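Shown here: the complex without one of its protein chains, the others still in place.
Here is subunit A:
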Amino acid sequence: FMCTDYHEELNHNSSIFLSLYQALFHCDQVQYTLVPVTGWQDLGTAFLEHKEQFRYFVLINCGANVDLLEMLQPDDDSIFFICDTHRPVDVVNVYNDTQIKLLIKQDDDLGVPTYDDIFRDEDDEEGGDSGNESDEGSEPSGKRRRFDEVTGLTLMIVFERRIERQRAKREWEARRREILFDYEQYEYHGTSAAMMFFELAWVLTKDTKDMLWWAVIGLTDQWVHDKITHMKYVTDIATMQRHVSRHNHRNEDEENSLSIDCMRISFEYDLRLTLYQHWSLYESICNSCYTSCHFKLWTLNGQKKLQEFLADMGLPLKQVRQKFNSMDMSIKENLREVIEESSNKYGMKDIRIQTFGVHFGFKNRFLASDMVHATAALLESTEKDESDSDNFIKALDSLSRSNLDRLHSGIDQAKKKLIAVQQTVASCICTNLILSQGPFLYCYLMEGTPDVKLFSKPMALTLLCKYLLKAFVHSTRNKRCKLLPLIMAAPKDVEKGTVIVVGIPPESETSDKKNFFGRAFEKAAESTSSRTLHDHFDTSIIELKTEDRSKFLDALITLLS
């Protein structure tokens, strides 16, 4: 049996991916240490603490988009395995042969510039010049005049060649800057790390249903938090579907049916109503972004429309406000089709989405998105006396099937979070808190806003930001504003006097989800010497001193106009 020491570092999002990794390690009895990190500083500290003891470092969901060797300054025999969805991958990481190993899916198009365009050997230039220079002044004066003419000529040729070379070098460097700028300008996400680990496990034939379920959750997390395009989501779902069929055929036969306690994963074409099976249908409709935005539930008119919608489907209010599990069976039977039909009439063509569900035991049924919301809520739980690492461990626990109370508490926290998000969105739109600054929209959550503590966390604030933009696009009549990106700021740390700032790309059906705010924030901070902290692995999320807010924004406006 292998007994190597591994050290894993991960960022907030990776608990899902980690369950997969742990499962693999437990099978082979590999020793490892797990360290959750929340940002670059954490990563650096953790690395310094552990670099003496370990040689192999596995980084999950962090580290690909920065020059890692430069940042961490490791010893020569340390090897880093990086499985990160952040793109673009830093060119140094891509072209390093020895210390950095990237785990990336083959068909993920990285668009990395070719080696020669960005790296250049400096040796050949100098050699030519120095050789000729030593020839000068070493000849006796007799032949000097003629020689001088010759050397004069040679010198001129040499000089011209040197100018030529320098010009070529400057051109090359300008092109290089341009290429790198284009390459690094937009930040986006690649294939889910969980899916990649699952495929790795599959290649090693160590894949199990639990791992498959975790990979599905990883993929759904990317979709719920709007990190990948719809096309990519559908393609990846098809890949997962193949694995699910493979696992289902392996175990099930007409005669030998499986015990009810065994885990069953099934493909579902289910409703886009968040957590609806663990809530009441009514609350789920009110608090899901898709339905809330289409109905415009923050207006009186919207509420009326919702009542019409429910009446149109023949669903009595009493039933719909009950816990989903207590609804009449006759209503639950064709619910999805009934809702789909009515939704089409109200302009919601995509109320159903392809996803997967799991079911084990008699009462445990969960959709992948339920698990995503529960885990995310646990990760960013704002309860007192809980460090980020504790939250991480709790979220990790909730993914295993033996910790159902953790999962249920996660679902409850997710419900509270969703309600908070919807209420904040409603109040922002009704009080016109979203202002157009020219090249982008801007919204600031003031300190006294209810639940503002929830939004001091990056994932929660990003979710709020996305819902808010969608709601805004549905509610505004200004055509130009519909195409603008949104920047949102919320208080992060009252004592330190900082705010957290998040920027998201404009909302559109064909959006490629590429975000340019990372670089924009950096440049704006530099030009105004605002005190910022670019600690988060997603470069479009930063921390800023409250006093520097206005000059930072002004710089951004100038930069992006």
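In this section, a residue touches a chain if its C-beta (ideal position, glycine included) is under 8 Å from a C-beta of that chain, and two chains touch if they have at least 3 such contacts; residues count from 1.
Heads up, the rule we're going with is that contacts and distances are computed from a predicted model.
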| item | value |
| --- | --- |
| Listed names "Glucose-6-phosphate 1-dehydrogenase", "glutathione transferase", "DNA replication complex GINS protein PSF2" or "Transcription factor ILI6", with the criterion being the UniProt name of the chain not displayed | "DNA replication complex GINS protein PSF2" |
| Hidden-chain contact residue, picked from the options A:Q53, A:Q106, A:T205 or A:S387 | A:T205 |
| Of A:S259, A:S387, A:N432 or A:T510, the one touching the omitted chain in the full complex | A:S259 |
| For subunit A, residues in touch with the removed chain | 26-29, 205-206, 208, 251, 253, 255-262 |
